[in-house]
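Can you keep this structure in mind? I'll have questions shortly.
And now, subunit A:
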Amino acid sequence: MNEKYAHITREGLWSNNVVFAQMLALCPTLAVTSTATNGLGMGLATTAVLLLSNVIISSVRHLVSPEVRIPVYIVLIATLVTLVDMSLNAWAHELYKVLGLFIALIVVNCAILGRAEAFASKNGMADSALDGLMMGLGFTAALVVIGGVREIFGSATLFANAHLLLGPAFSFLEMTIVPDYKGFLLMILPPGGFMVVGLLLAAKRVSDQRRAARAQLAAAEVAVN
Partner candidate 1 sequence: MKLFDLRGGVHPEGRKDLSVGRHIRVLPLPEKLFVPLQQHIGAPAVPVVNIGDHVLKGQLIATAQGAVSSSIHAPTSGTIVALGDHVAPHPSGLPVPTITLESDGADKWIATQTVDDPFALTPEDIAARVGAAGIVGLGGATFPAALKLNLSRNSGVLTLIINGGECEPYLTCDDRIMRERAAEIIEGIRLIALAVAAQEVLVGIEDNKPEAIAAMQAAAQGSVVKVVTMPSMYPMGSEKQIIQVLTGKEIPAGGRPADIGVLVHNVATAFAVQQAIRYGRPLLSRIVTVSGGAIKTPCNVETLVGTPVRELIAFADGYAQAATRLVLGGPMMGQEFTDTNVPVVKGTSGVLALTAAEVGQAEASPCIRCATCVRACPVGLLPLEMAAHIRVSDLSGAVDLGLKDCIACGSCSYVCPAHIPLVHYFNYAKGDLAAQERSKLKQEATKKLADARNERMARIERERAEAAAKRKAAKEARERAAKEAAEKAASETV
Partner candidate 2 sequence: MSEYLLLLLGTALVNNVVLVKFLGLCPFMGVSKKMDGALGMGMATTFVLTLTTAMTWMLEHWLLMPLGIQYLRILAFILTIAAVVQFTEMLIRKFSPALYQVLGIYLPLITTNCAVLGIALLNVQEQNGFMHSLLYGFGSAVGFMLVMLLFTGLRVRLALAQVPPAFSGAPIGFITASLLALAFMGFAGLTAH
């Protein structure tokens, strides 16, 4: 059982990561990651929707007939998104202004419907919940990393404005790395977004390959001994 949970966790966070492995949800991934803070906010909002939608869908999966499966899921997801949208608008207005349209667009985040189809409609509630959470956290991590890289190289800060967007509790995150940095605009502009994702993807691939090679080496050693 534990192994299964570990597997779901590993899938969500790394090996089947929404952005770096499945290559889904690319729009928010690129659009809101000019800073790590934005990425974090977007990631958490998406995680909330992903978690809830997985739970709800896995609990109603037996009732739904195949013909209207997709519309029903979409309606459910849209409701959740609207809820998040309203809550952010009411209680995290600054963040809401920054993320803007992309909160509403969580509805069409292919990853959410994808998880609903691929996982929640086939698995039990607990598993689905964990899957939603891990996929969401994997997504959040990806956004934070992308945002962080863009922010560090773009303006030499990290989690700038976290207190404004996420609340004063998050101000500990804020960092200024180089005090009077000229700014490297490319990173903050659209081309920089694409480029950072491309470079990170390559980095992940190299790391996966290294790990596989090491595993192989280890296996070979075991075989020898």
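How were these candidates chosen? In short, all candidates are chains of the complex that A comes from, given by their letters.
Here are some notes:
To be clear about the criterion, a contact is a pair of C-beta atoms (placed from the backbone, for glycine too) under 8 Å apart; a residue touches a chain by one contact, two chains touch by 3 or more; residues count from 1.
What you are looking at is a predicted structure, and each value in this text was computed from that prediction instead of being measured.
Touch, as defined above, links subunit A to just one of 1 or 2 in this complex, and that is 2.
Subunit A meets candidate 2 in the complex at residues 23-27, 29-31, 70-71, 74-75, 78-79, 81-82, 85-86, 101, 104-105, 107-110, 113, 189-195, 197-199, 201-202, 205-206, 209.
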